[in-house]
Each structure stands twice: as structure tokens, then as C-alpha cells.
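So the structure is just underneath, and the comments pick up after that.
All protein chains but one are shown at their positions in the complex.
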Amino acid sequence: MDAINKEPEALEAAFQAKVDAEQRIEPKDWMPEKYRQTLIRQMSQHAHSEVVGMLPEGNWLTRAPSLKRKAILMAKIQDEGGHGLYLYSAAETLGISRDEMFEQLHSGKAKYSTIFNYPTLSWADIGAIGWLVDGAAIVNQIALCRCSYGPYARAMIRICKEESFHQRQGYEIMMTMAQGTKEQREMAQDALNRWWWPTLMMFGPHDRESAHSGQSMKWKIKRQSNDDLRQKFIDATVPQAEFLGLRIPDDKLKWNEERGHYDFGEIDWEEFRSVVNGNGLCNRERLQARVDAHDGGRWVREAALAHAAKKEARKVEAA
Amino acid sequence: MDAINKEPEALEAAFQAKVDAEQRIEPKDWMPEKYRQTLIRQMSQHAHSEVVGMLPEGNWLTRAPSLKRKAILMAKIQDEGGHGLYLYSAAETLGISRDEMFEQLHSGKAKYSTIFNYPTLSWADIGAIGWLVDGAAIVNQIALCRCSYGPYARAMIRICKEESFHQRQGYEIMMTMAQGTKEQREMAQDALNRWWWPTLMMFGPHDRESAHSGQSMKWKIKRQSNDDLRQKFIDATVPQAEFLGLRIPDDKLKWNEERGHYDFGEIDWEEFRSVVNGNGLCNRERLQARVDAHDGGRWVREAALAHAAKKEARKVEAA
Amino acid sequence: MTDQKMHFDYLLRLGDNSLILGQRLAEWCGHAPMLEEDLALTNIGLDLLGQARMLLAYAGEVEGKGRDEDRLAFHRDTMAWRNLLLLEQPNGDFAHTMARQLFFDAFQYQQFAGLCSSSDERLAGIAAKSLKEITYHRRHSTDWVIRLGDGTEESHERMQRAVDSLWGYVPEMFDMDAVDDAMVAAGIGVDVAALRGEWDRYIDEVFAEATLSRPEDSWSVRGSREGKHSEHLGYLLAEMQFLPRAYPDAKW
Partner (left out) sequence: MTDQKMHFDYLLRLGDNSLILGQRLAEWCGHAPMLEEDLALTNIGLDLLGQARMLLAYAGEVEGKGRDEDRLAFHRDTMAWRNLLLLEQPNGDFAHTMARQLFFDAFQYQQFAGLCSSSDERLAGIAAKSLKEITYHRRHSTDWVIRLGDGTEESHERMQRAVDSLWGYVPEMFDMDAVDDAMVAAGIGVDVAALRGEWDRYIDEVFAEATLSRPEDSWSVRGSREGKHSEHLGYLLAEMQFLPRAYPDAKW
């Protein structure tokens, strides 16, 4: 028996002490298996979300209404692919390969953010995704910049910088449309109507119903509760909507002087579960697009490997 | 030795006498092998042209500018498919199957009218095809209504009626555009510029260079010479263009009082040969579209046969 | 919503269904698995287009804002379309096209049979005229689903896959909303929710003869009555509407 098996409790205590002291856990450090598994699940889901998230925005890339907007959107989607790459790499430090993660995505075992199961139906949706979806992502991600796992925390820091840029670009699209023609204002309002509630759901279930939250908080994988993050997002976003002259689709939304926060209506978790379980308009399309890209690209990846092997063999032969 | 081999010259003389007497040759009648082969070549080429001809017009079916125009175009393309069917059936009476004819088309052995290797680039092209290409086809086909081979002549009579309807519809599109906005007039003129010369080439080479014409005329497979038919088309079409206020792209075009016909410029046969030989913008696309439809539809045709066989077997079993 | 607005919306839904499916069928033109099917698909497409023209022209009159069939067809963006999600789905292979067609034909047959006794006489007239066509459409798609289902191994697999992948678009056809309720109450419209039983019986019979398994009801999507479409519709419209959008002053 080696040291690890001899003293699991001591190791776990030392691990927790390190986490409590706000020190980063690095790939070579000992860590509880459940910590590793939780991180793999969360980080791969995060990576998958970046990659699947390219699709709803990519849906408007060929139809962007100006060359400048097309360039900005293209750069943004490229950033998202890059975020996916960092995150897959960071997850790989936990002993899982990118191929394994893809397999889990394609088999349905791993999830991606369910927000991407909604369709992008007008150009305003590109604005709404940047403003709301990226806005919500940032709130989540800022908290994760202090995550106990070093590679994840560092990836988050890098990602946060770019995301805040994306969020401003999204808001700018909304602004332009909210100040535009009647049809543009309608599109902007319609986009807000459709994206508002799904965005709030991105923060996950209420704390009282969030099963794993306690342990994740203790391990500092999670630094703030779902409800706190959601409130933070709402408080930041309501004034932005007011500035745009758009109406948030929630009759219960009201500033609560006492709490110093906005009160808001109840989230329809039935709808959330329904979309997670396959009833989003795009669940099938999104997954199929990824599977098709992966399967359809197999011959290319095989060719690249085969060519590299041939080159290597020639080098050896020549030596 | 049977009767046929005993007296080939007598048979041939009787055949020619029948042709000369303007009697129709029917499938069961004796006919010279070369007569049969010439007809198969010509009729299958004609059938293939109807079917390939669906593609350039189909290219605008999803983009027709009004629902009425869409309906008219759809009905027209359907007619063309129908013409293809009559002609394949008529050719089958000569002892070749539709599958064999398709094979010859797909392998490049059989041709289709090279006019369909030009692209349709604007809605005016749909007008121009109806007006000019169908117009030229009618001139050819009216002559063929008196073709010596009965099934072909009867198919032509049926087809001619519909084609003249198509030609009027095409002319009507040109008329609407020629009387329309500046851009529409430009599109109409541009379409005429691009389709004029290729249409004239549809009548085939000059009589002096037409190798097989003599025999075909004698057999009354062909009733008028290429140049005569071409002149007939030009004489009919020039006043129509004038009425539209469009300019035919031929500086040499001029009424010749003495001849009672229009004089016209020299056809660029080099271009004709070039397009026949593969340098049309759409040679590859047209053939590939047909091959893809045929190959991609194989499983459907096989399923239909398999199902029919199963049904038949069940019937037999039940009996 | 006023009665007039609801009447307009109701006619729009009917017209949009026919137009969008007709447009999809037009994409097959010249690419069908056999020449006879090129003719059949354009034939059905033409029928649907004809229905759409009658229904949209009438809808425009009911609306009373001067929009004719072309204005409605070529100058509405995604959110203003009311066709069922099923009908805007891409053609896929021939099995997909036939599954989509069967599901809709069987539905539309019952819906239009009901509309024949609409208190809106003009609508009843359109329905009566169309019902003959739809009877043929349903025969055609039924035959093909049976042939492909009970054909070869490959065709059976393709047909089953097509049925499975479109099954979640079925429930939306039988949804009722305020507009439907109002139209039923006024004697104009049909209670589509009540049609599901018969539709199921018809489809189950076809499936049985086609040796196909009825898919489980594991997922479903909806939204077209409020203009919430799939991402496919935008591309279809961009193509279909190009000319009238690009040349707004032109007449064709």
C-alpha cells in the first residue's frame, strides 16, 4: 500500500487546509476523487458550452447586416472556440482526453448549457446573447476566477477579459436596434422577451434545491451561490434594459429599497427541465451539428495523423 | 435464313416507299438499323434535354418573384418532366430501356441540348428561356410533327401544344420586365444578350457542314434543314424583340428586302464547340445533378420494386 | 385581439402552412429519385401553392390593410410567419420528405374536411376545392411510407429514422390557442385538438402496413402560432423573398 492509500483522511485534511488557505490546487497535487470528477464534469460542460455556443451565433454570421458587424461576430465566435480550447486543455490536466470529452458530449452523457437549445431568430438575438447570455456567463465566471483549481481559475481569468468585451458588443447591438426603426425596436424587444428567462435559468436551481452546492462551496469550486449570482446579474441588467428603453418581461420586477435589490418573478423551472430534457427547439440540431462535424471530420484528422507518422518515419529513415 | 435476311434491299425499298408516301413507320414495322439508331440517338437526346432543362429553370423556382409566377414556372417545369416521360416512352418503342438511356446520359455517351449548360443568372433568364429557347424548340418540333416515325411524331404534336403556351409565358415575363424599372430593363437586355447566340446554335451546324442531314431528310426524320429552321426562328423573333424595345446583340442583323428574310451575323461555332466540350459554366453541375438524383434515388426505386414483389408474393400466397 | 385580427391570423396560419410546404417541395425540382416523382412532387407543390394563394389573398382582404398574397408572402420576416414548425424542416432524404408529408397530409385532410362546413363560406369553398387535392396527397405519401417502410432493409431504416426524427413536430399540429378557440366558437374554425384520435388511428394503420414502429412521445416542440420558429425558416425566406426585397419598386 502506498502513502495515498495509507492516510486518505490526512491527505484530505491537508487538501482542505490548502483550499481554505486560498491556495491553488495544481494538476500534480493530490485531490479527492470526487473533487476531480466534479471539476471534470463542470469544466467539460463549460468547454462544450463554448463550442456548442458557436452554433446559434454562427447561424447569423453569413447574414450579419454590415461588414463591420460580420467581422465583430466572426472574431467573437473565434474567441469562443479559443475558450473551448483553453477549457479542454485545462480539463485534460485532470486526466481526461478531449476525445473522451467529445464522446461524452455526443452520447448525451455530458451536457452543455441549455441556453443554446434556443434558436436565434433575428439579428437582435445576437445582441441579446452578447448582452444577456455573455453577461450572465461573466457573473458566473468572475466568481470562478478564484476557483481552487489552478488551471481552471487561470483559464477563467483569461476568458473573463474577452467576455466582457463581447458583452459590450452585444449591448451595443441592442442599443443600435433599440434606437433604430420600428421594426428594429420590435426585434430588440422580442429578443429580450425570449432570452430573459432562459438567461436567469443559466445560474441553476435555487440554492435550497441545489444538491451539490454545499460540497462545491466547501471545495471552493463554487464561490457564490446560484441565487446570489442571479441577483447580482439582475441588479446589473435591469438598469441597462431601462437605458435601452426595453421592457423586461416580468411583471413582478421591482426595486426593493429594503433589500437593496430587485425583486423578481418566479422562474418557470418546468420549462427549464422541459428544455433540458429535449424539448428545446434546437436540442437535436445542436448535438447533430457537433456529431456531424466530428464524424465528418474524422477522415481529416486521420489523414493528419497518417501524414505526421509518414513524415516521422521518413526522418528516421533519413537519419 | 429468314425473310429479313433474304431480301434486305427489298425491305429497304418498301420502307422508303412508305416513307415517301408520308405514311408513318410504327414500332412493329421493319426499319433499317441505322434509321432505328438515328432515332434512338435523336429521341433520347431530346428526352434528356427536357429533363436536364428542368434544372436551369428550377434554379429560380424557389426565388420566383410572385406566387403567380412561381405557380406558372412550376407548372412549366412539370410539363417538361412530362415531355421527358413521353419521349422516353416513345424511344422505348425502338427497343432501348429508360435505364439504358440514363446510363448513356450519365456516362457522357448521350448528349443533351448544350443550351442548358448556360447558367440562369437573373429572373429575366426565365423569360428569355421561355421566349427564345422554347421558341427555337417549337420551330424544330413543329417540323418533327411530321416525322416519319409514328410515336415520335405523335409525341411532338402533344409537346408542341404545351410549348407554345410556355413560349407565350416567357415572352410575357420579358414584356413585364422590359416595361418595368430601369434594373428590370437591364436584366431583360442582359438576358437577351446572353441567350441570343446560344439559341441560334440550337438549330445545329450550317447545312453545308451537317454530315447526317441528307440521310435524315430522306428518311423524313428531319423535315427541314438547320439553316431554314434557324432563318424561320430569326424572322419570327426579331419583330418580337423590337416590340419589347430590346436590342438583339447582332450588328449585322438587317431586313433583306430581296430575300424576304433577315440577314444576320456569323455564329461563333468555336464557342459552340467549346461549350459542348465542357467549357460551359454549368456542364459539370447539370450532369452531376442528374447523376446525384439517379444514384441518390436508387434506394427509393429498389424499395418500390421490393415492396411490389412482396405484395405480389402475398397475393399469390393468399390465393 | 379583435375578431377581425383573429380571423386574419387564422387564415394566415392555413395559408402559411400550404406556402411553406409548397416551397420545400419546389426544392426537389429536378432532383427527385425518379422522373415520375419529379412530376408528383411538383404536382403536390402546385396544389399547395394554389391553396396558399387563395388563403393569403383572402387573409389580406380580411385584414383590410391592402396586403395582397404577394405582399404577405414576400414581405414578412420570420416572426410574422404562422406555418407549423414541421413544414419548414429541411427536405432531408426522400423518406424525410415523405414522413413530413404524411404527417401533414393526414392532418390537413381532417382539418380541411372540417373547414368544408365552416360558417365562413369563402373559406368553406377553398377547403372543399382543396380537399380533393389533399385526398390525393395523402394517398401519395401513404403509399410511399408503406413502400419504403416495407421495402428493403435500407429503406425501412431510413423511413423509421425519418419518422422518429420528425415525431416531435406532430403535437404542435393539434395545439389550440385563443385564436383557434375563438374561430371554433364562431363556427369558422376547426377544433384540431379533437382530431388527434383519428389522426393516430390513420397513422397507426399506415405504420402497421409499413412495418414501422410508432415512436415514443419523448420530445415535442411548438411555438409557430406566436412566430417562434426553428432556425431553418430564416434561410428559406431569405431565398424565397430575395427578388421582391431587392427590387421593392418592381412589378413582375
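The letters A, B and C name the chains in turn, as written, and every chain counts its residues from 1.
The rule is simple: a residue touches a chain if its C-beta (ideal position, glycine included) is under 8 Å from a C-beta of that chain, and two chains touch if they have at least 3 such contacts.
It should be emphasised that the depicted structure is a prediction, and the values quoted were computed from it without experimental measurement.
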item: Contact list for the unshown chain, restricted to visible chains; value: A, B, C
item: Residue touching the undisplayed chain, where the options are B:12, B:207, B:285 or B:302; value: B:285
item: Touching residues (missing chain, whole complex) on chain B; value: 56, 59, 63, 119-122, 183, 187, 190, 194, 277-285
item: Chain C, residues in touch with the chain not shown (by the definition above); value: 77, 234-235, 237-239, 241-242, 245-246, 248
item: Residue ranges of chain A at the interface with the undisplayed chain; value: 51, 54-55, 58, 61-71, 74-75, 77-78, 81-82, 84-85, 88, 123, 173, 176-177, 180-181, 183-184, 289, 292-293, 296-304, 306-308, 310
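The working rule: only the chains that are shown with their structure count from here on.
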item: Inter-chain pair with the most contacting C-beta pairs; value: B-C
item: Gap in Å, rounded to a whole number, between the CA centres of chain C and chain B; value: 35
item: Inter-centroid spacing, chain B versus chain A (mean Cα positions, whole Å); value: 59
item: Sites on chain A at which at least two other chains make contact; value: none
